[in-house]
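One protein chain omitted, others in place.
Read from first to last, the chains carry the letters A and B; within each, the first residue is number 1.
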Amino acid sequence: MFQAILATSPMLSDIQAFLPEIYLTVGLLLVVIIDLLPGMTDRRIPALLSLVGLAFAARVLWQQMSGEPRIEAFGGLFVVDRFALFFKLFTTIAVTVVILYSLAWKRLESRMGEYYLVLMSAVLGIFVLVSSQHLLMVYIGLELLSIPSYILTGYFKNQRKSSEASLKYVIYGSVASGTMLYGFSLLYGLTGTLRLDEIGPALAQAFSESGNPEATALAFLMVLAGFGYKIAAVPFHYWLPDVYQGAPIPITTFLAVASKAAGFGVLLRYMYLVYGAPGALATLSDVDVVAWVDKLSLLIGIVAAVTMTLGNLAALRQKNVVRLLAYSSIAHAGYLLMGVAVIGSSGLEAVLFYLVAYLIMTLGAFGMVIYLSNSVKSEEIEDFRGAGWKAPIVCGAFVMCLVSLVGLPPTAGFVGKWMLFRGVIESGMLWLAVVAGLNSAISLYYYFRVAKALFLEKSEKEYTLKRSPVMAAIIIGLSVLVVYYGLRFGGLIDLVQQANLFAAVQ
Amino acid sequence: MDGIPIHFYLGVSALLFFLGLVTILARRNLVYILLGVELILNAASLNFVTFSRYGGNLDGQIVSIFVIILAAAEAAVALAIVLNIYNVFKNVDVDTPSELKN
Partner (left out) sequence: MYFDYTNVLIFFLVGIGFVGVNMVVGSLLRPSKPNPEKNSAYECGEDPIGPNRVQFDIRFYTVALIFIIFDVEIAFLFPWANSFQEFKAAGLGGLVFFEVLVFVSILFLGLVYLWAKGDLDWVKSTEAQRRAALAHRRAEEAKETAADSAKSESATELDLTVAAEAGHH
């Protein structure tokens, strides 16, 4: 590996490719230093520093977006292509909103330096994760994302719920990452390389020559278990509702949006390089391989169907909004997995488009929870009764996000779902589309229940809703985006097509 | 060392992996569960080193160094969380914290 790095000697260009990550690192080190200085007690200072770090990173990302389509750095360990940049910009936007939410949420008061320090390390983890083209980098990125997530989940360390959530998260998380690592080691043993782009062809060759399908399948499943935990696919979803409910709500937002998207990012790259790229398993015409590929697609399809069904059914009987959104997030992971099951050009584009829609509408939904819970001091649906008429515009915007989460027109959620359905039907998995359609119908019921509580039910007790212009502006802006991308989705589809890994090959 | 077939190493590593898994599933004490996780990570580490030794490139050994370090970081955070659980719940049994339910 060192020889490989030495061979690509101009390291300065490598460092240039790594510049966004360096800016993030400098930002978080500054947060540490500021936290040590006396007199810097204002809780907004570390947030501001983090935002500045993100802004610098975003500027470089934007430049890279119009630069070369694909840069490999550090001897191929790290790759900056449109796909990675898509996820990095996505994360930057999501985390900016999460930081604004953290500022707005009244319950976050003490130890803010630590909070932003750990949050920014998680962001750094996502950046590394979506750019990695090497199993070691995948593992480092995943741990760099997971370990701060455990800490942030247990941020209120005197609260029972927060502690319990972080405990469940750390146990499930470390078992899943350990299993994934074991899968990595088997992949390494089967192919003799750790680079994802070399593993694909090597695995295909080993598969067709010696025919060691059991070991290959075992390695594949173990790795998928690790990713499946990160995106909370059934049967690795047990941690999610508890963690989302116990964590501070801005952190829940982070986990639901940025962390999940990063999981999908690395899953898609893995599936593409090891499985779908030219010369990899899915492109071989060997009879055994085709049968194996079909089986894997079917398996992921079944996981997708079970995930969305279970998420939606469990969401039906939730009384807590955060828990409801947690199960809804499981259901959405199921929808997104449909695109992974039919991995291919259109499937991948559909997943990316739906992720953007999911980002906007989920941020909007959690923003509303923060807005209301600041006044109501609770996240139970029944405590939200009648809030709609106290702030009709914001709550109307929130309902728009819910409409998008169901997947009804004229919203981005509808367009995304339509693309996913099209991809699945094109690949001949009609049954999966039918299951997803039924699930959307189920989800209508519980989202509507929240909207009904807001607008059609009377509050039992009197309270005044605290105004928060920033939060209101964010939520309204997000809902405008939801509708905008539901009507004029051309620009977004262009972006998604640029980020398409399959298209980059031709 | 060359006299030892690769299967022996792989067998030990598989055994470690399953012992880790059984420990995690069977034990109720949180500290033992964390020990089980460490066993799984060590199994993977051993696999990497073995394949590196028999496959002829150094990548696996580098990975194992990173695994050791990340495992320590993870263990530190996990132990801190367990300590916090003990402070809050006065117990390190995995079933005690059960407030988050449907």
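One rule holds for everything that comes next: contacts are C-beta pairs under 8 Å (C-beta built on N, C-alpha and C of every residue); 3 or more make two chains touch, one makes a residue touch a chain.
Just so it is clear, the structure is predicted and the values come from calculations on it, not from any experiment.
Of the listed residues A:Ser66, A:Asn158 or A:Ser285, the one in contact with the hidden chain in the full complex is A:Asn158. Of the listed residues A:Arg44, A:Arg317 or A:Lys377, the one in contact with the hidden chain in the full complex is A:Lys377. One chain is missing from the display, and on chain A it is touched by residues 2, 6, 9, 11, 29, 32-33, 35-36, 107, 109-110, 156, 158-161, 377-378.
Along chain B, the points of touch with the absent chain fall at residues 1-3, 62, 65, 68-69, 72-73, 75-76, 79-80, 83, 87-88, 99.
The rule is simple: only the chains that are shown with their structure count from here on.
Across the complex, chain A meets chain B through its residues 1, 135-136, 139-140, 143, 146-147, 150-151, 154, 157-161, 163-168, 170-171, 174-175, 177-179, 181-182, 184-186, 188-189, 192-194, 241-242, 245-246, 314, 317-318, 323.
Only residues 10, 13, 17, 20, 24, 30, 33-34, 37, 40-41, 43-45, 47-48, 50-51, 55-60, 62-63, 66-67, 70, 73-74, 77-78, 81-82, 84-85, 87-89, 94, 97-100, 102 of chain B touch chain A when the two sit together in their complex.
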